[in-house]
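Complex shown without one protein chain; remaining protein chains in place.
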Amino acid sequence: MESRMFRRRTALRAVALTSVAVAAVALTGCSGAGDSGPTKITFSYLWGGEEAKALEKVIADFNASQKEIKVVGVSSPDMQKQLTSMSSSNGSFDISDNFGNAVGSWASKGILAPLDDYLKTEKVDMGAFAPASLDQMKYEGKTYALPIAVHTQQLMYNKDLLDKAGVQPPTTMDELAAAIKKLTVTDASGAITQIGLGNPSTSTLFTTLGYAFGGTWDGKDGKTPTPADPKNVEALDWYTKTLTDAYGADKISSFTSGLGQYMSAQDPFYTGKEAMVIDGEWQAVNIPKVAPNLNWGVVDIPAVSSDLAGSTQVSTSTLFIPNNSKHKAEAAKFLAYMVGDKPMTDFTLALGNLPSKTSLLSDSAYDAIPHFDAWLNALKSPNAKSLSSQPYSAQYSTDLGTAFDDVVRGVATPEKAMQSVADKAKSC
Amino acid sequence: MTPTAKRGARRQTLLGLAFASPFIVGAAVFIVWPVLASAGYSFTDFNLFQAPKWVGLDNYAHMLQDSTFWKALWNTLFLTVTGVPLTIIISIVGAHFLNLPVRGQPLYRALVYLPTIVPVVVGGYLWRWLLNTQYGFVDYFLGLLHLPQPEWLEQPDWGKPAILLMCLWTIGGTMIIYLAAIKDVPGELYEAAELDGAGWWGRFRYITWPTISPVTLFQIIVTVIAYLQIFAQPYLLTQTRLNETSGGPGQSMISYAMYLYQNAFVFLKMGYASAMAWVLFLLTLIITLLLLWSSKKWVHYGSERD
Partner (left out) sequence: MVLNATEERQSETAPTRPAGERSSRLRRRRPGRTAGRYVLVWVLTLLFVFPFLAMLSTAFKLPADIFSAPPSLWPKEWTLANFAAVFEEIPFWQYLWNTIVIAALSVLGMLIASPLVAYSLSKIGWRGQRPLLVIVMATMMLPPQVTMIPLFLMWNGLEATNTIIPLVAPAFFGTPFLIFMLRQFLMSVPNELLQAARIDGASEFRIYWSIVLPQARPALITAVIFQFVWAWTDFLNPLIYLNDSSKYTLAIGLYSFFGEHNVEWGPLMAASVLFTIPALALFVVFQRYFVGGISAGALK
């Protein structure tokens, strides 16, 4: 009868589901219990898409070059997941990447494995790296990460638009301000149709400008947040005077919200909506791919005074080994391979990033990339600065981001905004 | 009680406990213990990787001066205060529409309910696309109707309305509950009212509304609780690259739960996040109790037939 049938049905369903459960546990539970064969290590990386493909090629080369270690690459773009994975004793990766300014924060919490001993064993020559790329790798004297790729910022400009307006590529901040004025076009209603200086990332732009004006974001010792440094405020004031106040924050905001997607075919710099922009070297590889007809050039970021010439912001993509990895030695071997000349060249060429080793900076492999030398040379400049990698860095950059946003929206003056970040940093 | 009765009662208690044991054990492990532990963590400085450090009331004190905390709280309360009435009103109105005698009623009900079973991730990105100033449909239609076309996800003023739009899209469940509720109102009451000369508004106000008020109370409580905890919708609408968390333009879209998550899993300030969680808990409790207390004034029970 119904109840018996129902009982049988529920029983069958229970059996079916239980077997699914058992199968699921079996599949997810065991993962390669120590068999004889190469040691498997997992390389979880934040890159995806094309960049991931390039990385997989390098990984494949490594696997083919020796038999003891097999690296499995996994694209996992979520930084929060990196953290949660490293917090338990069964982490999900043995080596991963991140940006240089996270190193200090993570190292101070014991999340990263110190690398000095492994570097000695693997004979990695720290002197081969460009000094500017090493700033963020150490914490309290120990090395916790290695730079696999470096990024600098330079001023890019649209040749056609500058020629049309009769403007020369600027070399001083005053020239830049004048150029921006000439290159920002508004229509009858005051709405902006073309802007002199674009803003792909407010945080990057403002911190770079801060350095260009001789300011510092982490104090003289590199260990204290100094958002309210007068030169920083001066840099932001320069921006608000030239753009926000001159054209209206709301107009700029309207203009920005209607722009196409960054780095796509509708990118505002590629489509002539932005005449100039301060951005990183990956553009040199992207523009020929996405906007081959763009007529563009690159100059050094203008200097406020001659001793600040060649000022730029350096950021790094780093490789690190989490402390909860069970195969640190093998991961270190792979790490050493990745910073070897050929893998680094292959990788950085594919991604359009700068290599971190001094010898490679003048390598002819990069000659084919248009204007790449402008960014390469920036790395050698004594005024190449990077944000510190300290325990407060994560919170600090979020707070700075919020404050910068307020400045761009005209909600707060640079002085007030930076002071509020300073206050927050104190109470942290 | 006679001894036999006492034994009977005890046996019943044992049976009751036995059958309820999964919940009792589960509640102890998954609810009671974590709630207490969370209270404990709220008095510490804890970054997940190193042992917690006792800091007393520091976290709570810090909350008072943390401008982002207040922003997130304000955003969440704003969403709650606007979202809940909108949900109730639109659901009741929609339920009446769905109750209209048209053919294929079940189909319309199903279609209205559909958005609620779509994974929130899908909804999040879908609405991000729809609200795009340049390529999205929402501004396009607003333009056709000669209405202003806001820059939804770019302007601080429009961030929260964007979240509301996305949330209101999924009120199909509430609408269907109200549909069942209004179907349950005895027809005789309406007839009597009509004889007395009541128009459609009078009928609604004096018959429908009081009769469905228990449902309304339940829905208000459930919806208030949902809005106070809102996380996925603003999180997805403001997501920048996966390496950064964002609060939307001018922090206008960061919800309480988002800021909590940020503190816990990005800044690794688990103690502070726990303190925030407790404040949310107390807030929810107080608001729920207030709602229940106020319900005496406007909720009518017992007018439904069994």
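Letters A and B name the chains as they come in the text, with residue numbers starting at 1 for each one.
Heads up, the rule we're going with is that contacts are C-beta pairs under 8 Å (C-beta built on N, C-alpha and C of every residue); 3 or more make two chains touch, one makes a residue touch a chain.
Given the structure is predicted, the values throughout are model-derived calculations rather than measurements.
Colleague: What shown chains does the left-out chain touch?
Modeller: Hidden chain contacts in the full assembly come out as A, B.
Colleague: Check each of B:Trp54, B:Trp70 or B:Trp129 against the chain that is not shown and name the one that touches it.
Modeller: Of the candidates B:Trp54, B:Trp70 or B:Trp129, B:Trp129 is in touch with the missing chain.
Colleague: Of the residues A:Ile59, A:Met263, A:Val277 or A:Ala291, I need the one that contacts the missing chain.
Modeller: A:Met263
Colleague: In the full complex, which bits of subunit B touch the chain not displayed? Write them out.
Modeller: 9, 12-13, 15-23, 25-27, 29-31, 33-35, 37-38, 41, 48, 94, 96-102, 106, 108-115, 117-123, 125-127, 129-130, 134-137, 140, 143, 169, 172-173, 176-177, 179-187, 190-191, 194, 208, 214-215, 218-219, 221, 225, 228-229, 231-232, 236, 239, 241-243, 257, 260-261, 264-265, 270, 273-274, 276-278, 280-281, 284-285, 288
Colleague: Which parts of subunit A face the unshown chain closely enough to count as touching?
Modeller: Per the touch rule, subunit A residues meeting the hidden chain are 2-3, 6-7, 10, 14, 17-18, 20-21, 24, 28-29, 48-49, 74-78, 80-81, 84-85, 87-92, 260-264, 266.
Rule of thumb we're sticking to: only the chains that are shown with their structure count from here on.
Colleague: Which residues, counting only subunit A, touch subunit B once they are in their complex?
Modeller: Answer in residue numbers: 46, 77-80, 83-84, 86-87, 99, 109-111, 253-254, 256-258, 260, 394-395, 398, 401-402, 405-406, 409, 411, 420, 424, 427.
Colleague: Using the touch rule from the top, collect the residues of subunit B that touch subunit A in their complex.
Modeller: My answer: residues 47-50, 62, 65-68, 133-134, 151, 154-156, 241-245, 247, 249-251, 262, 265-268.
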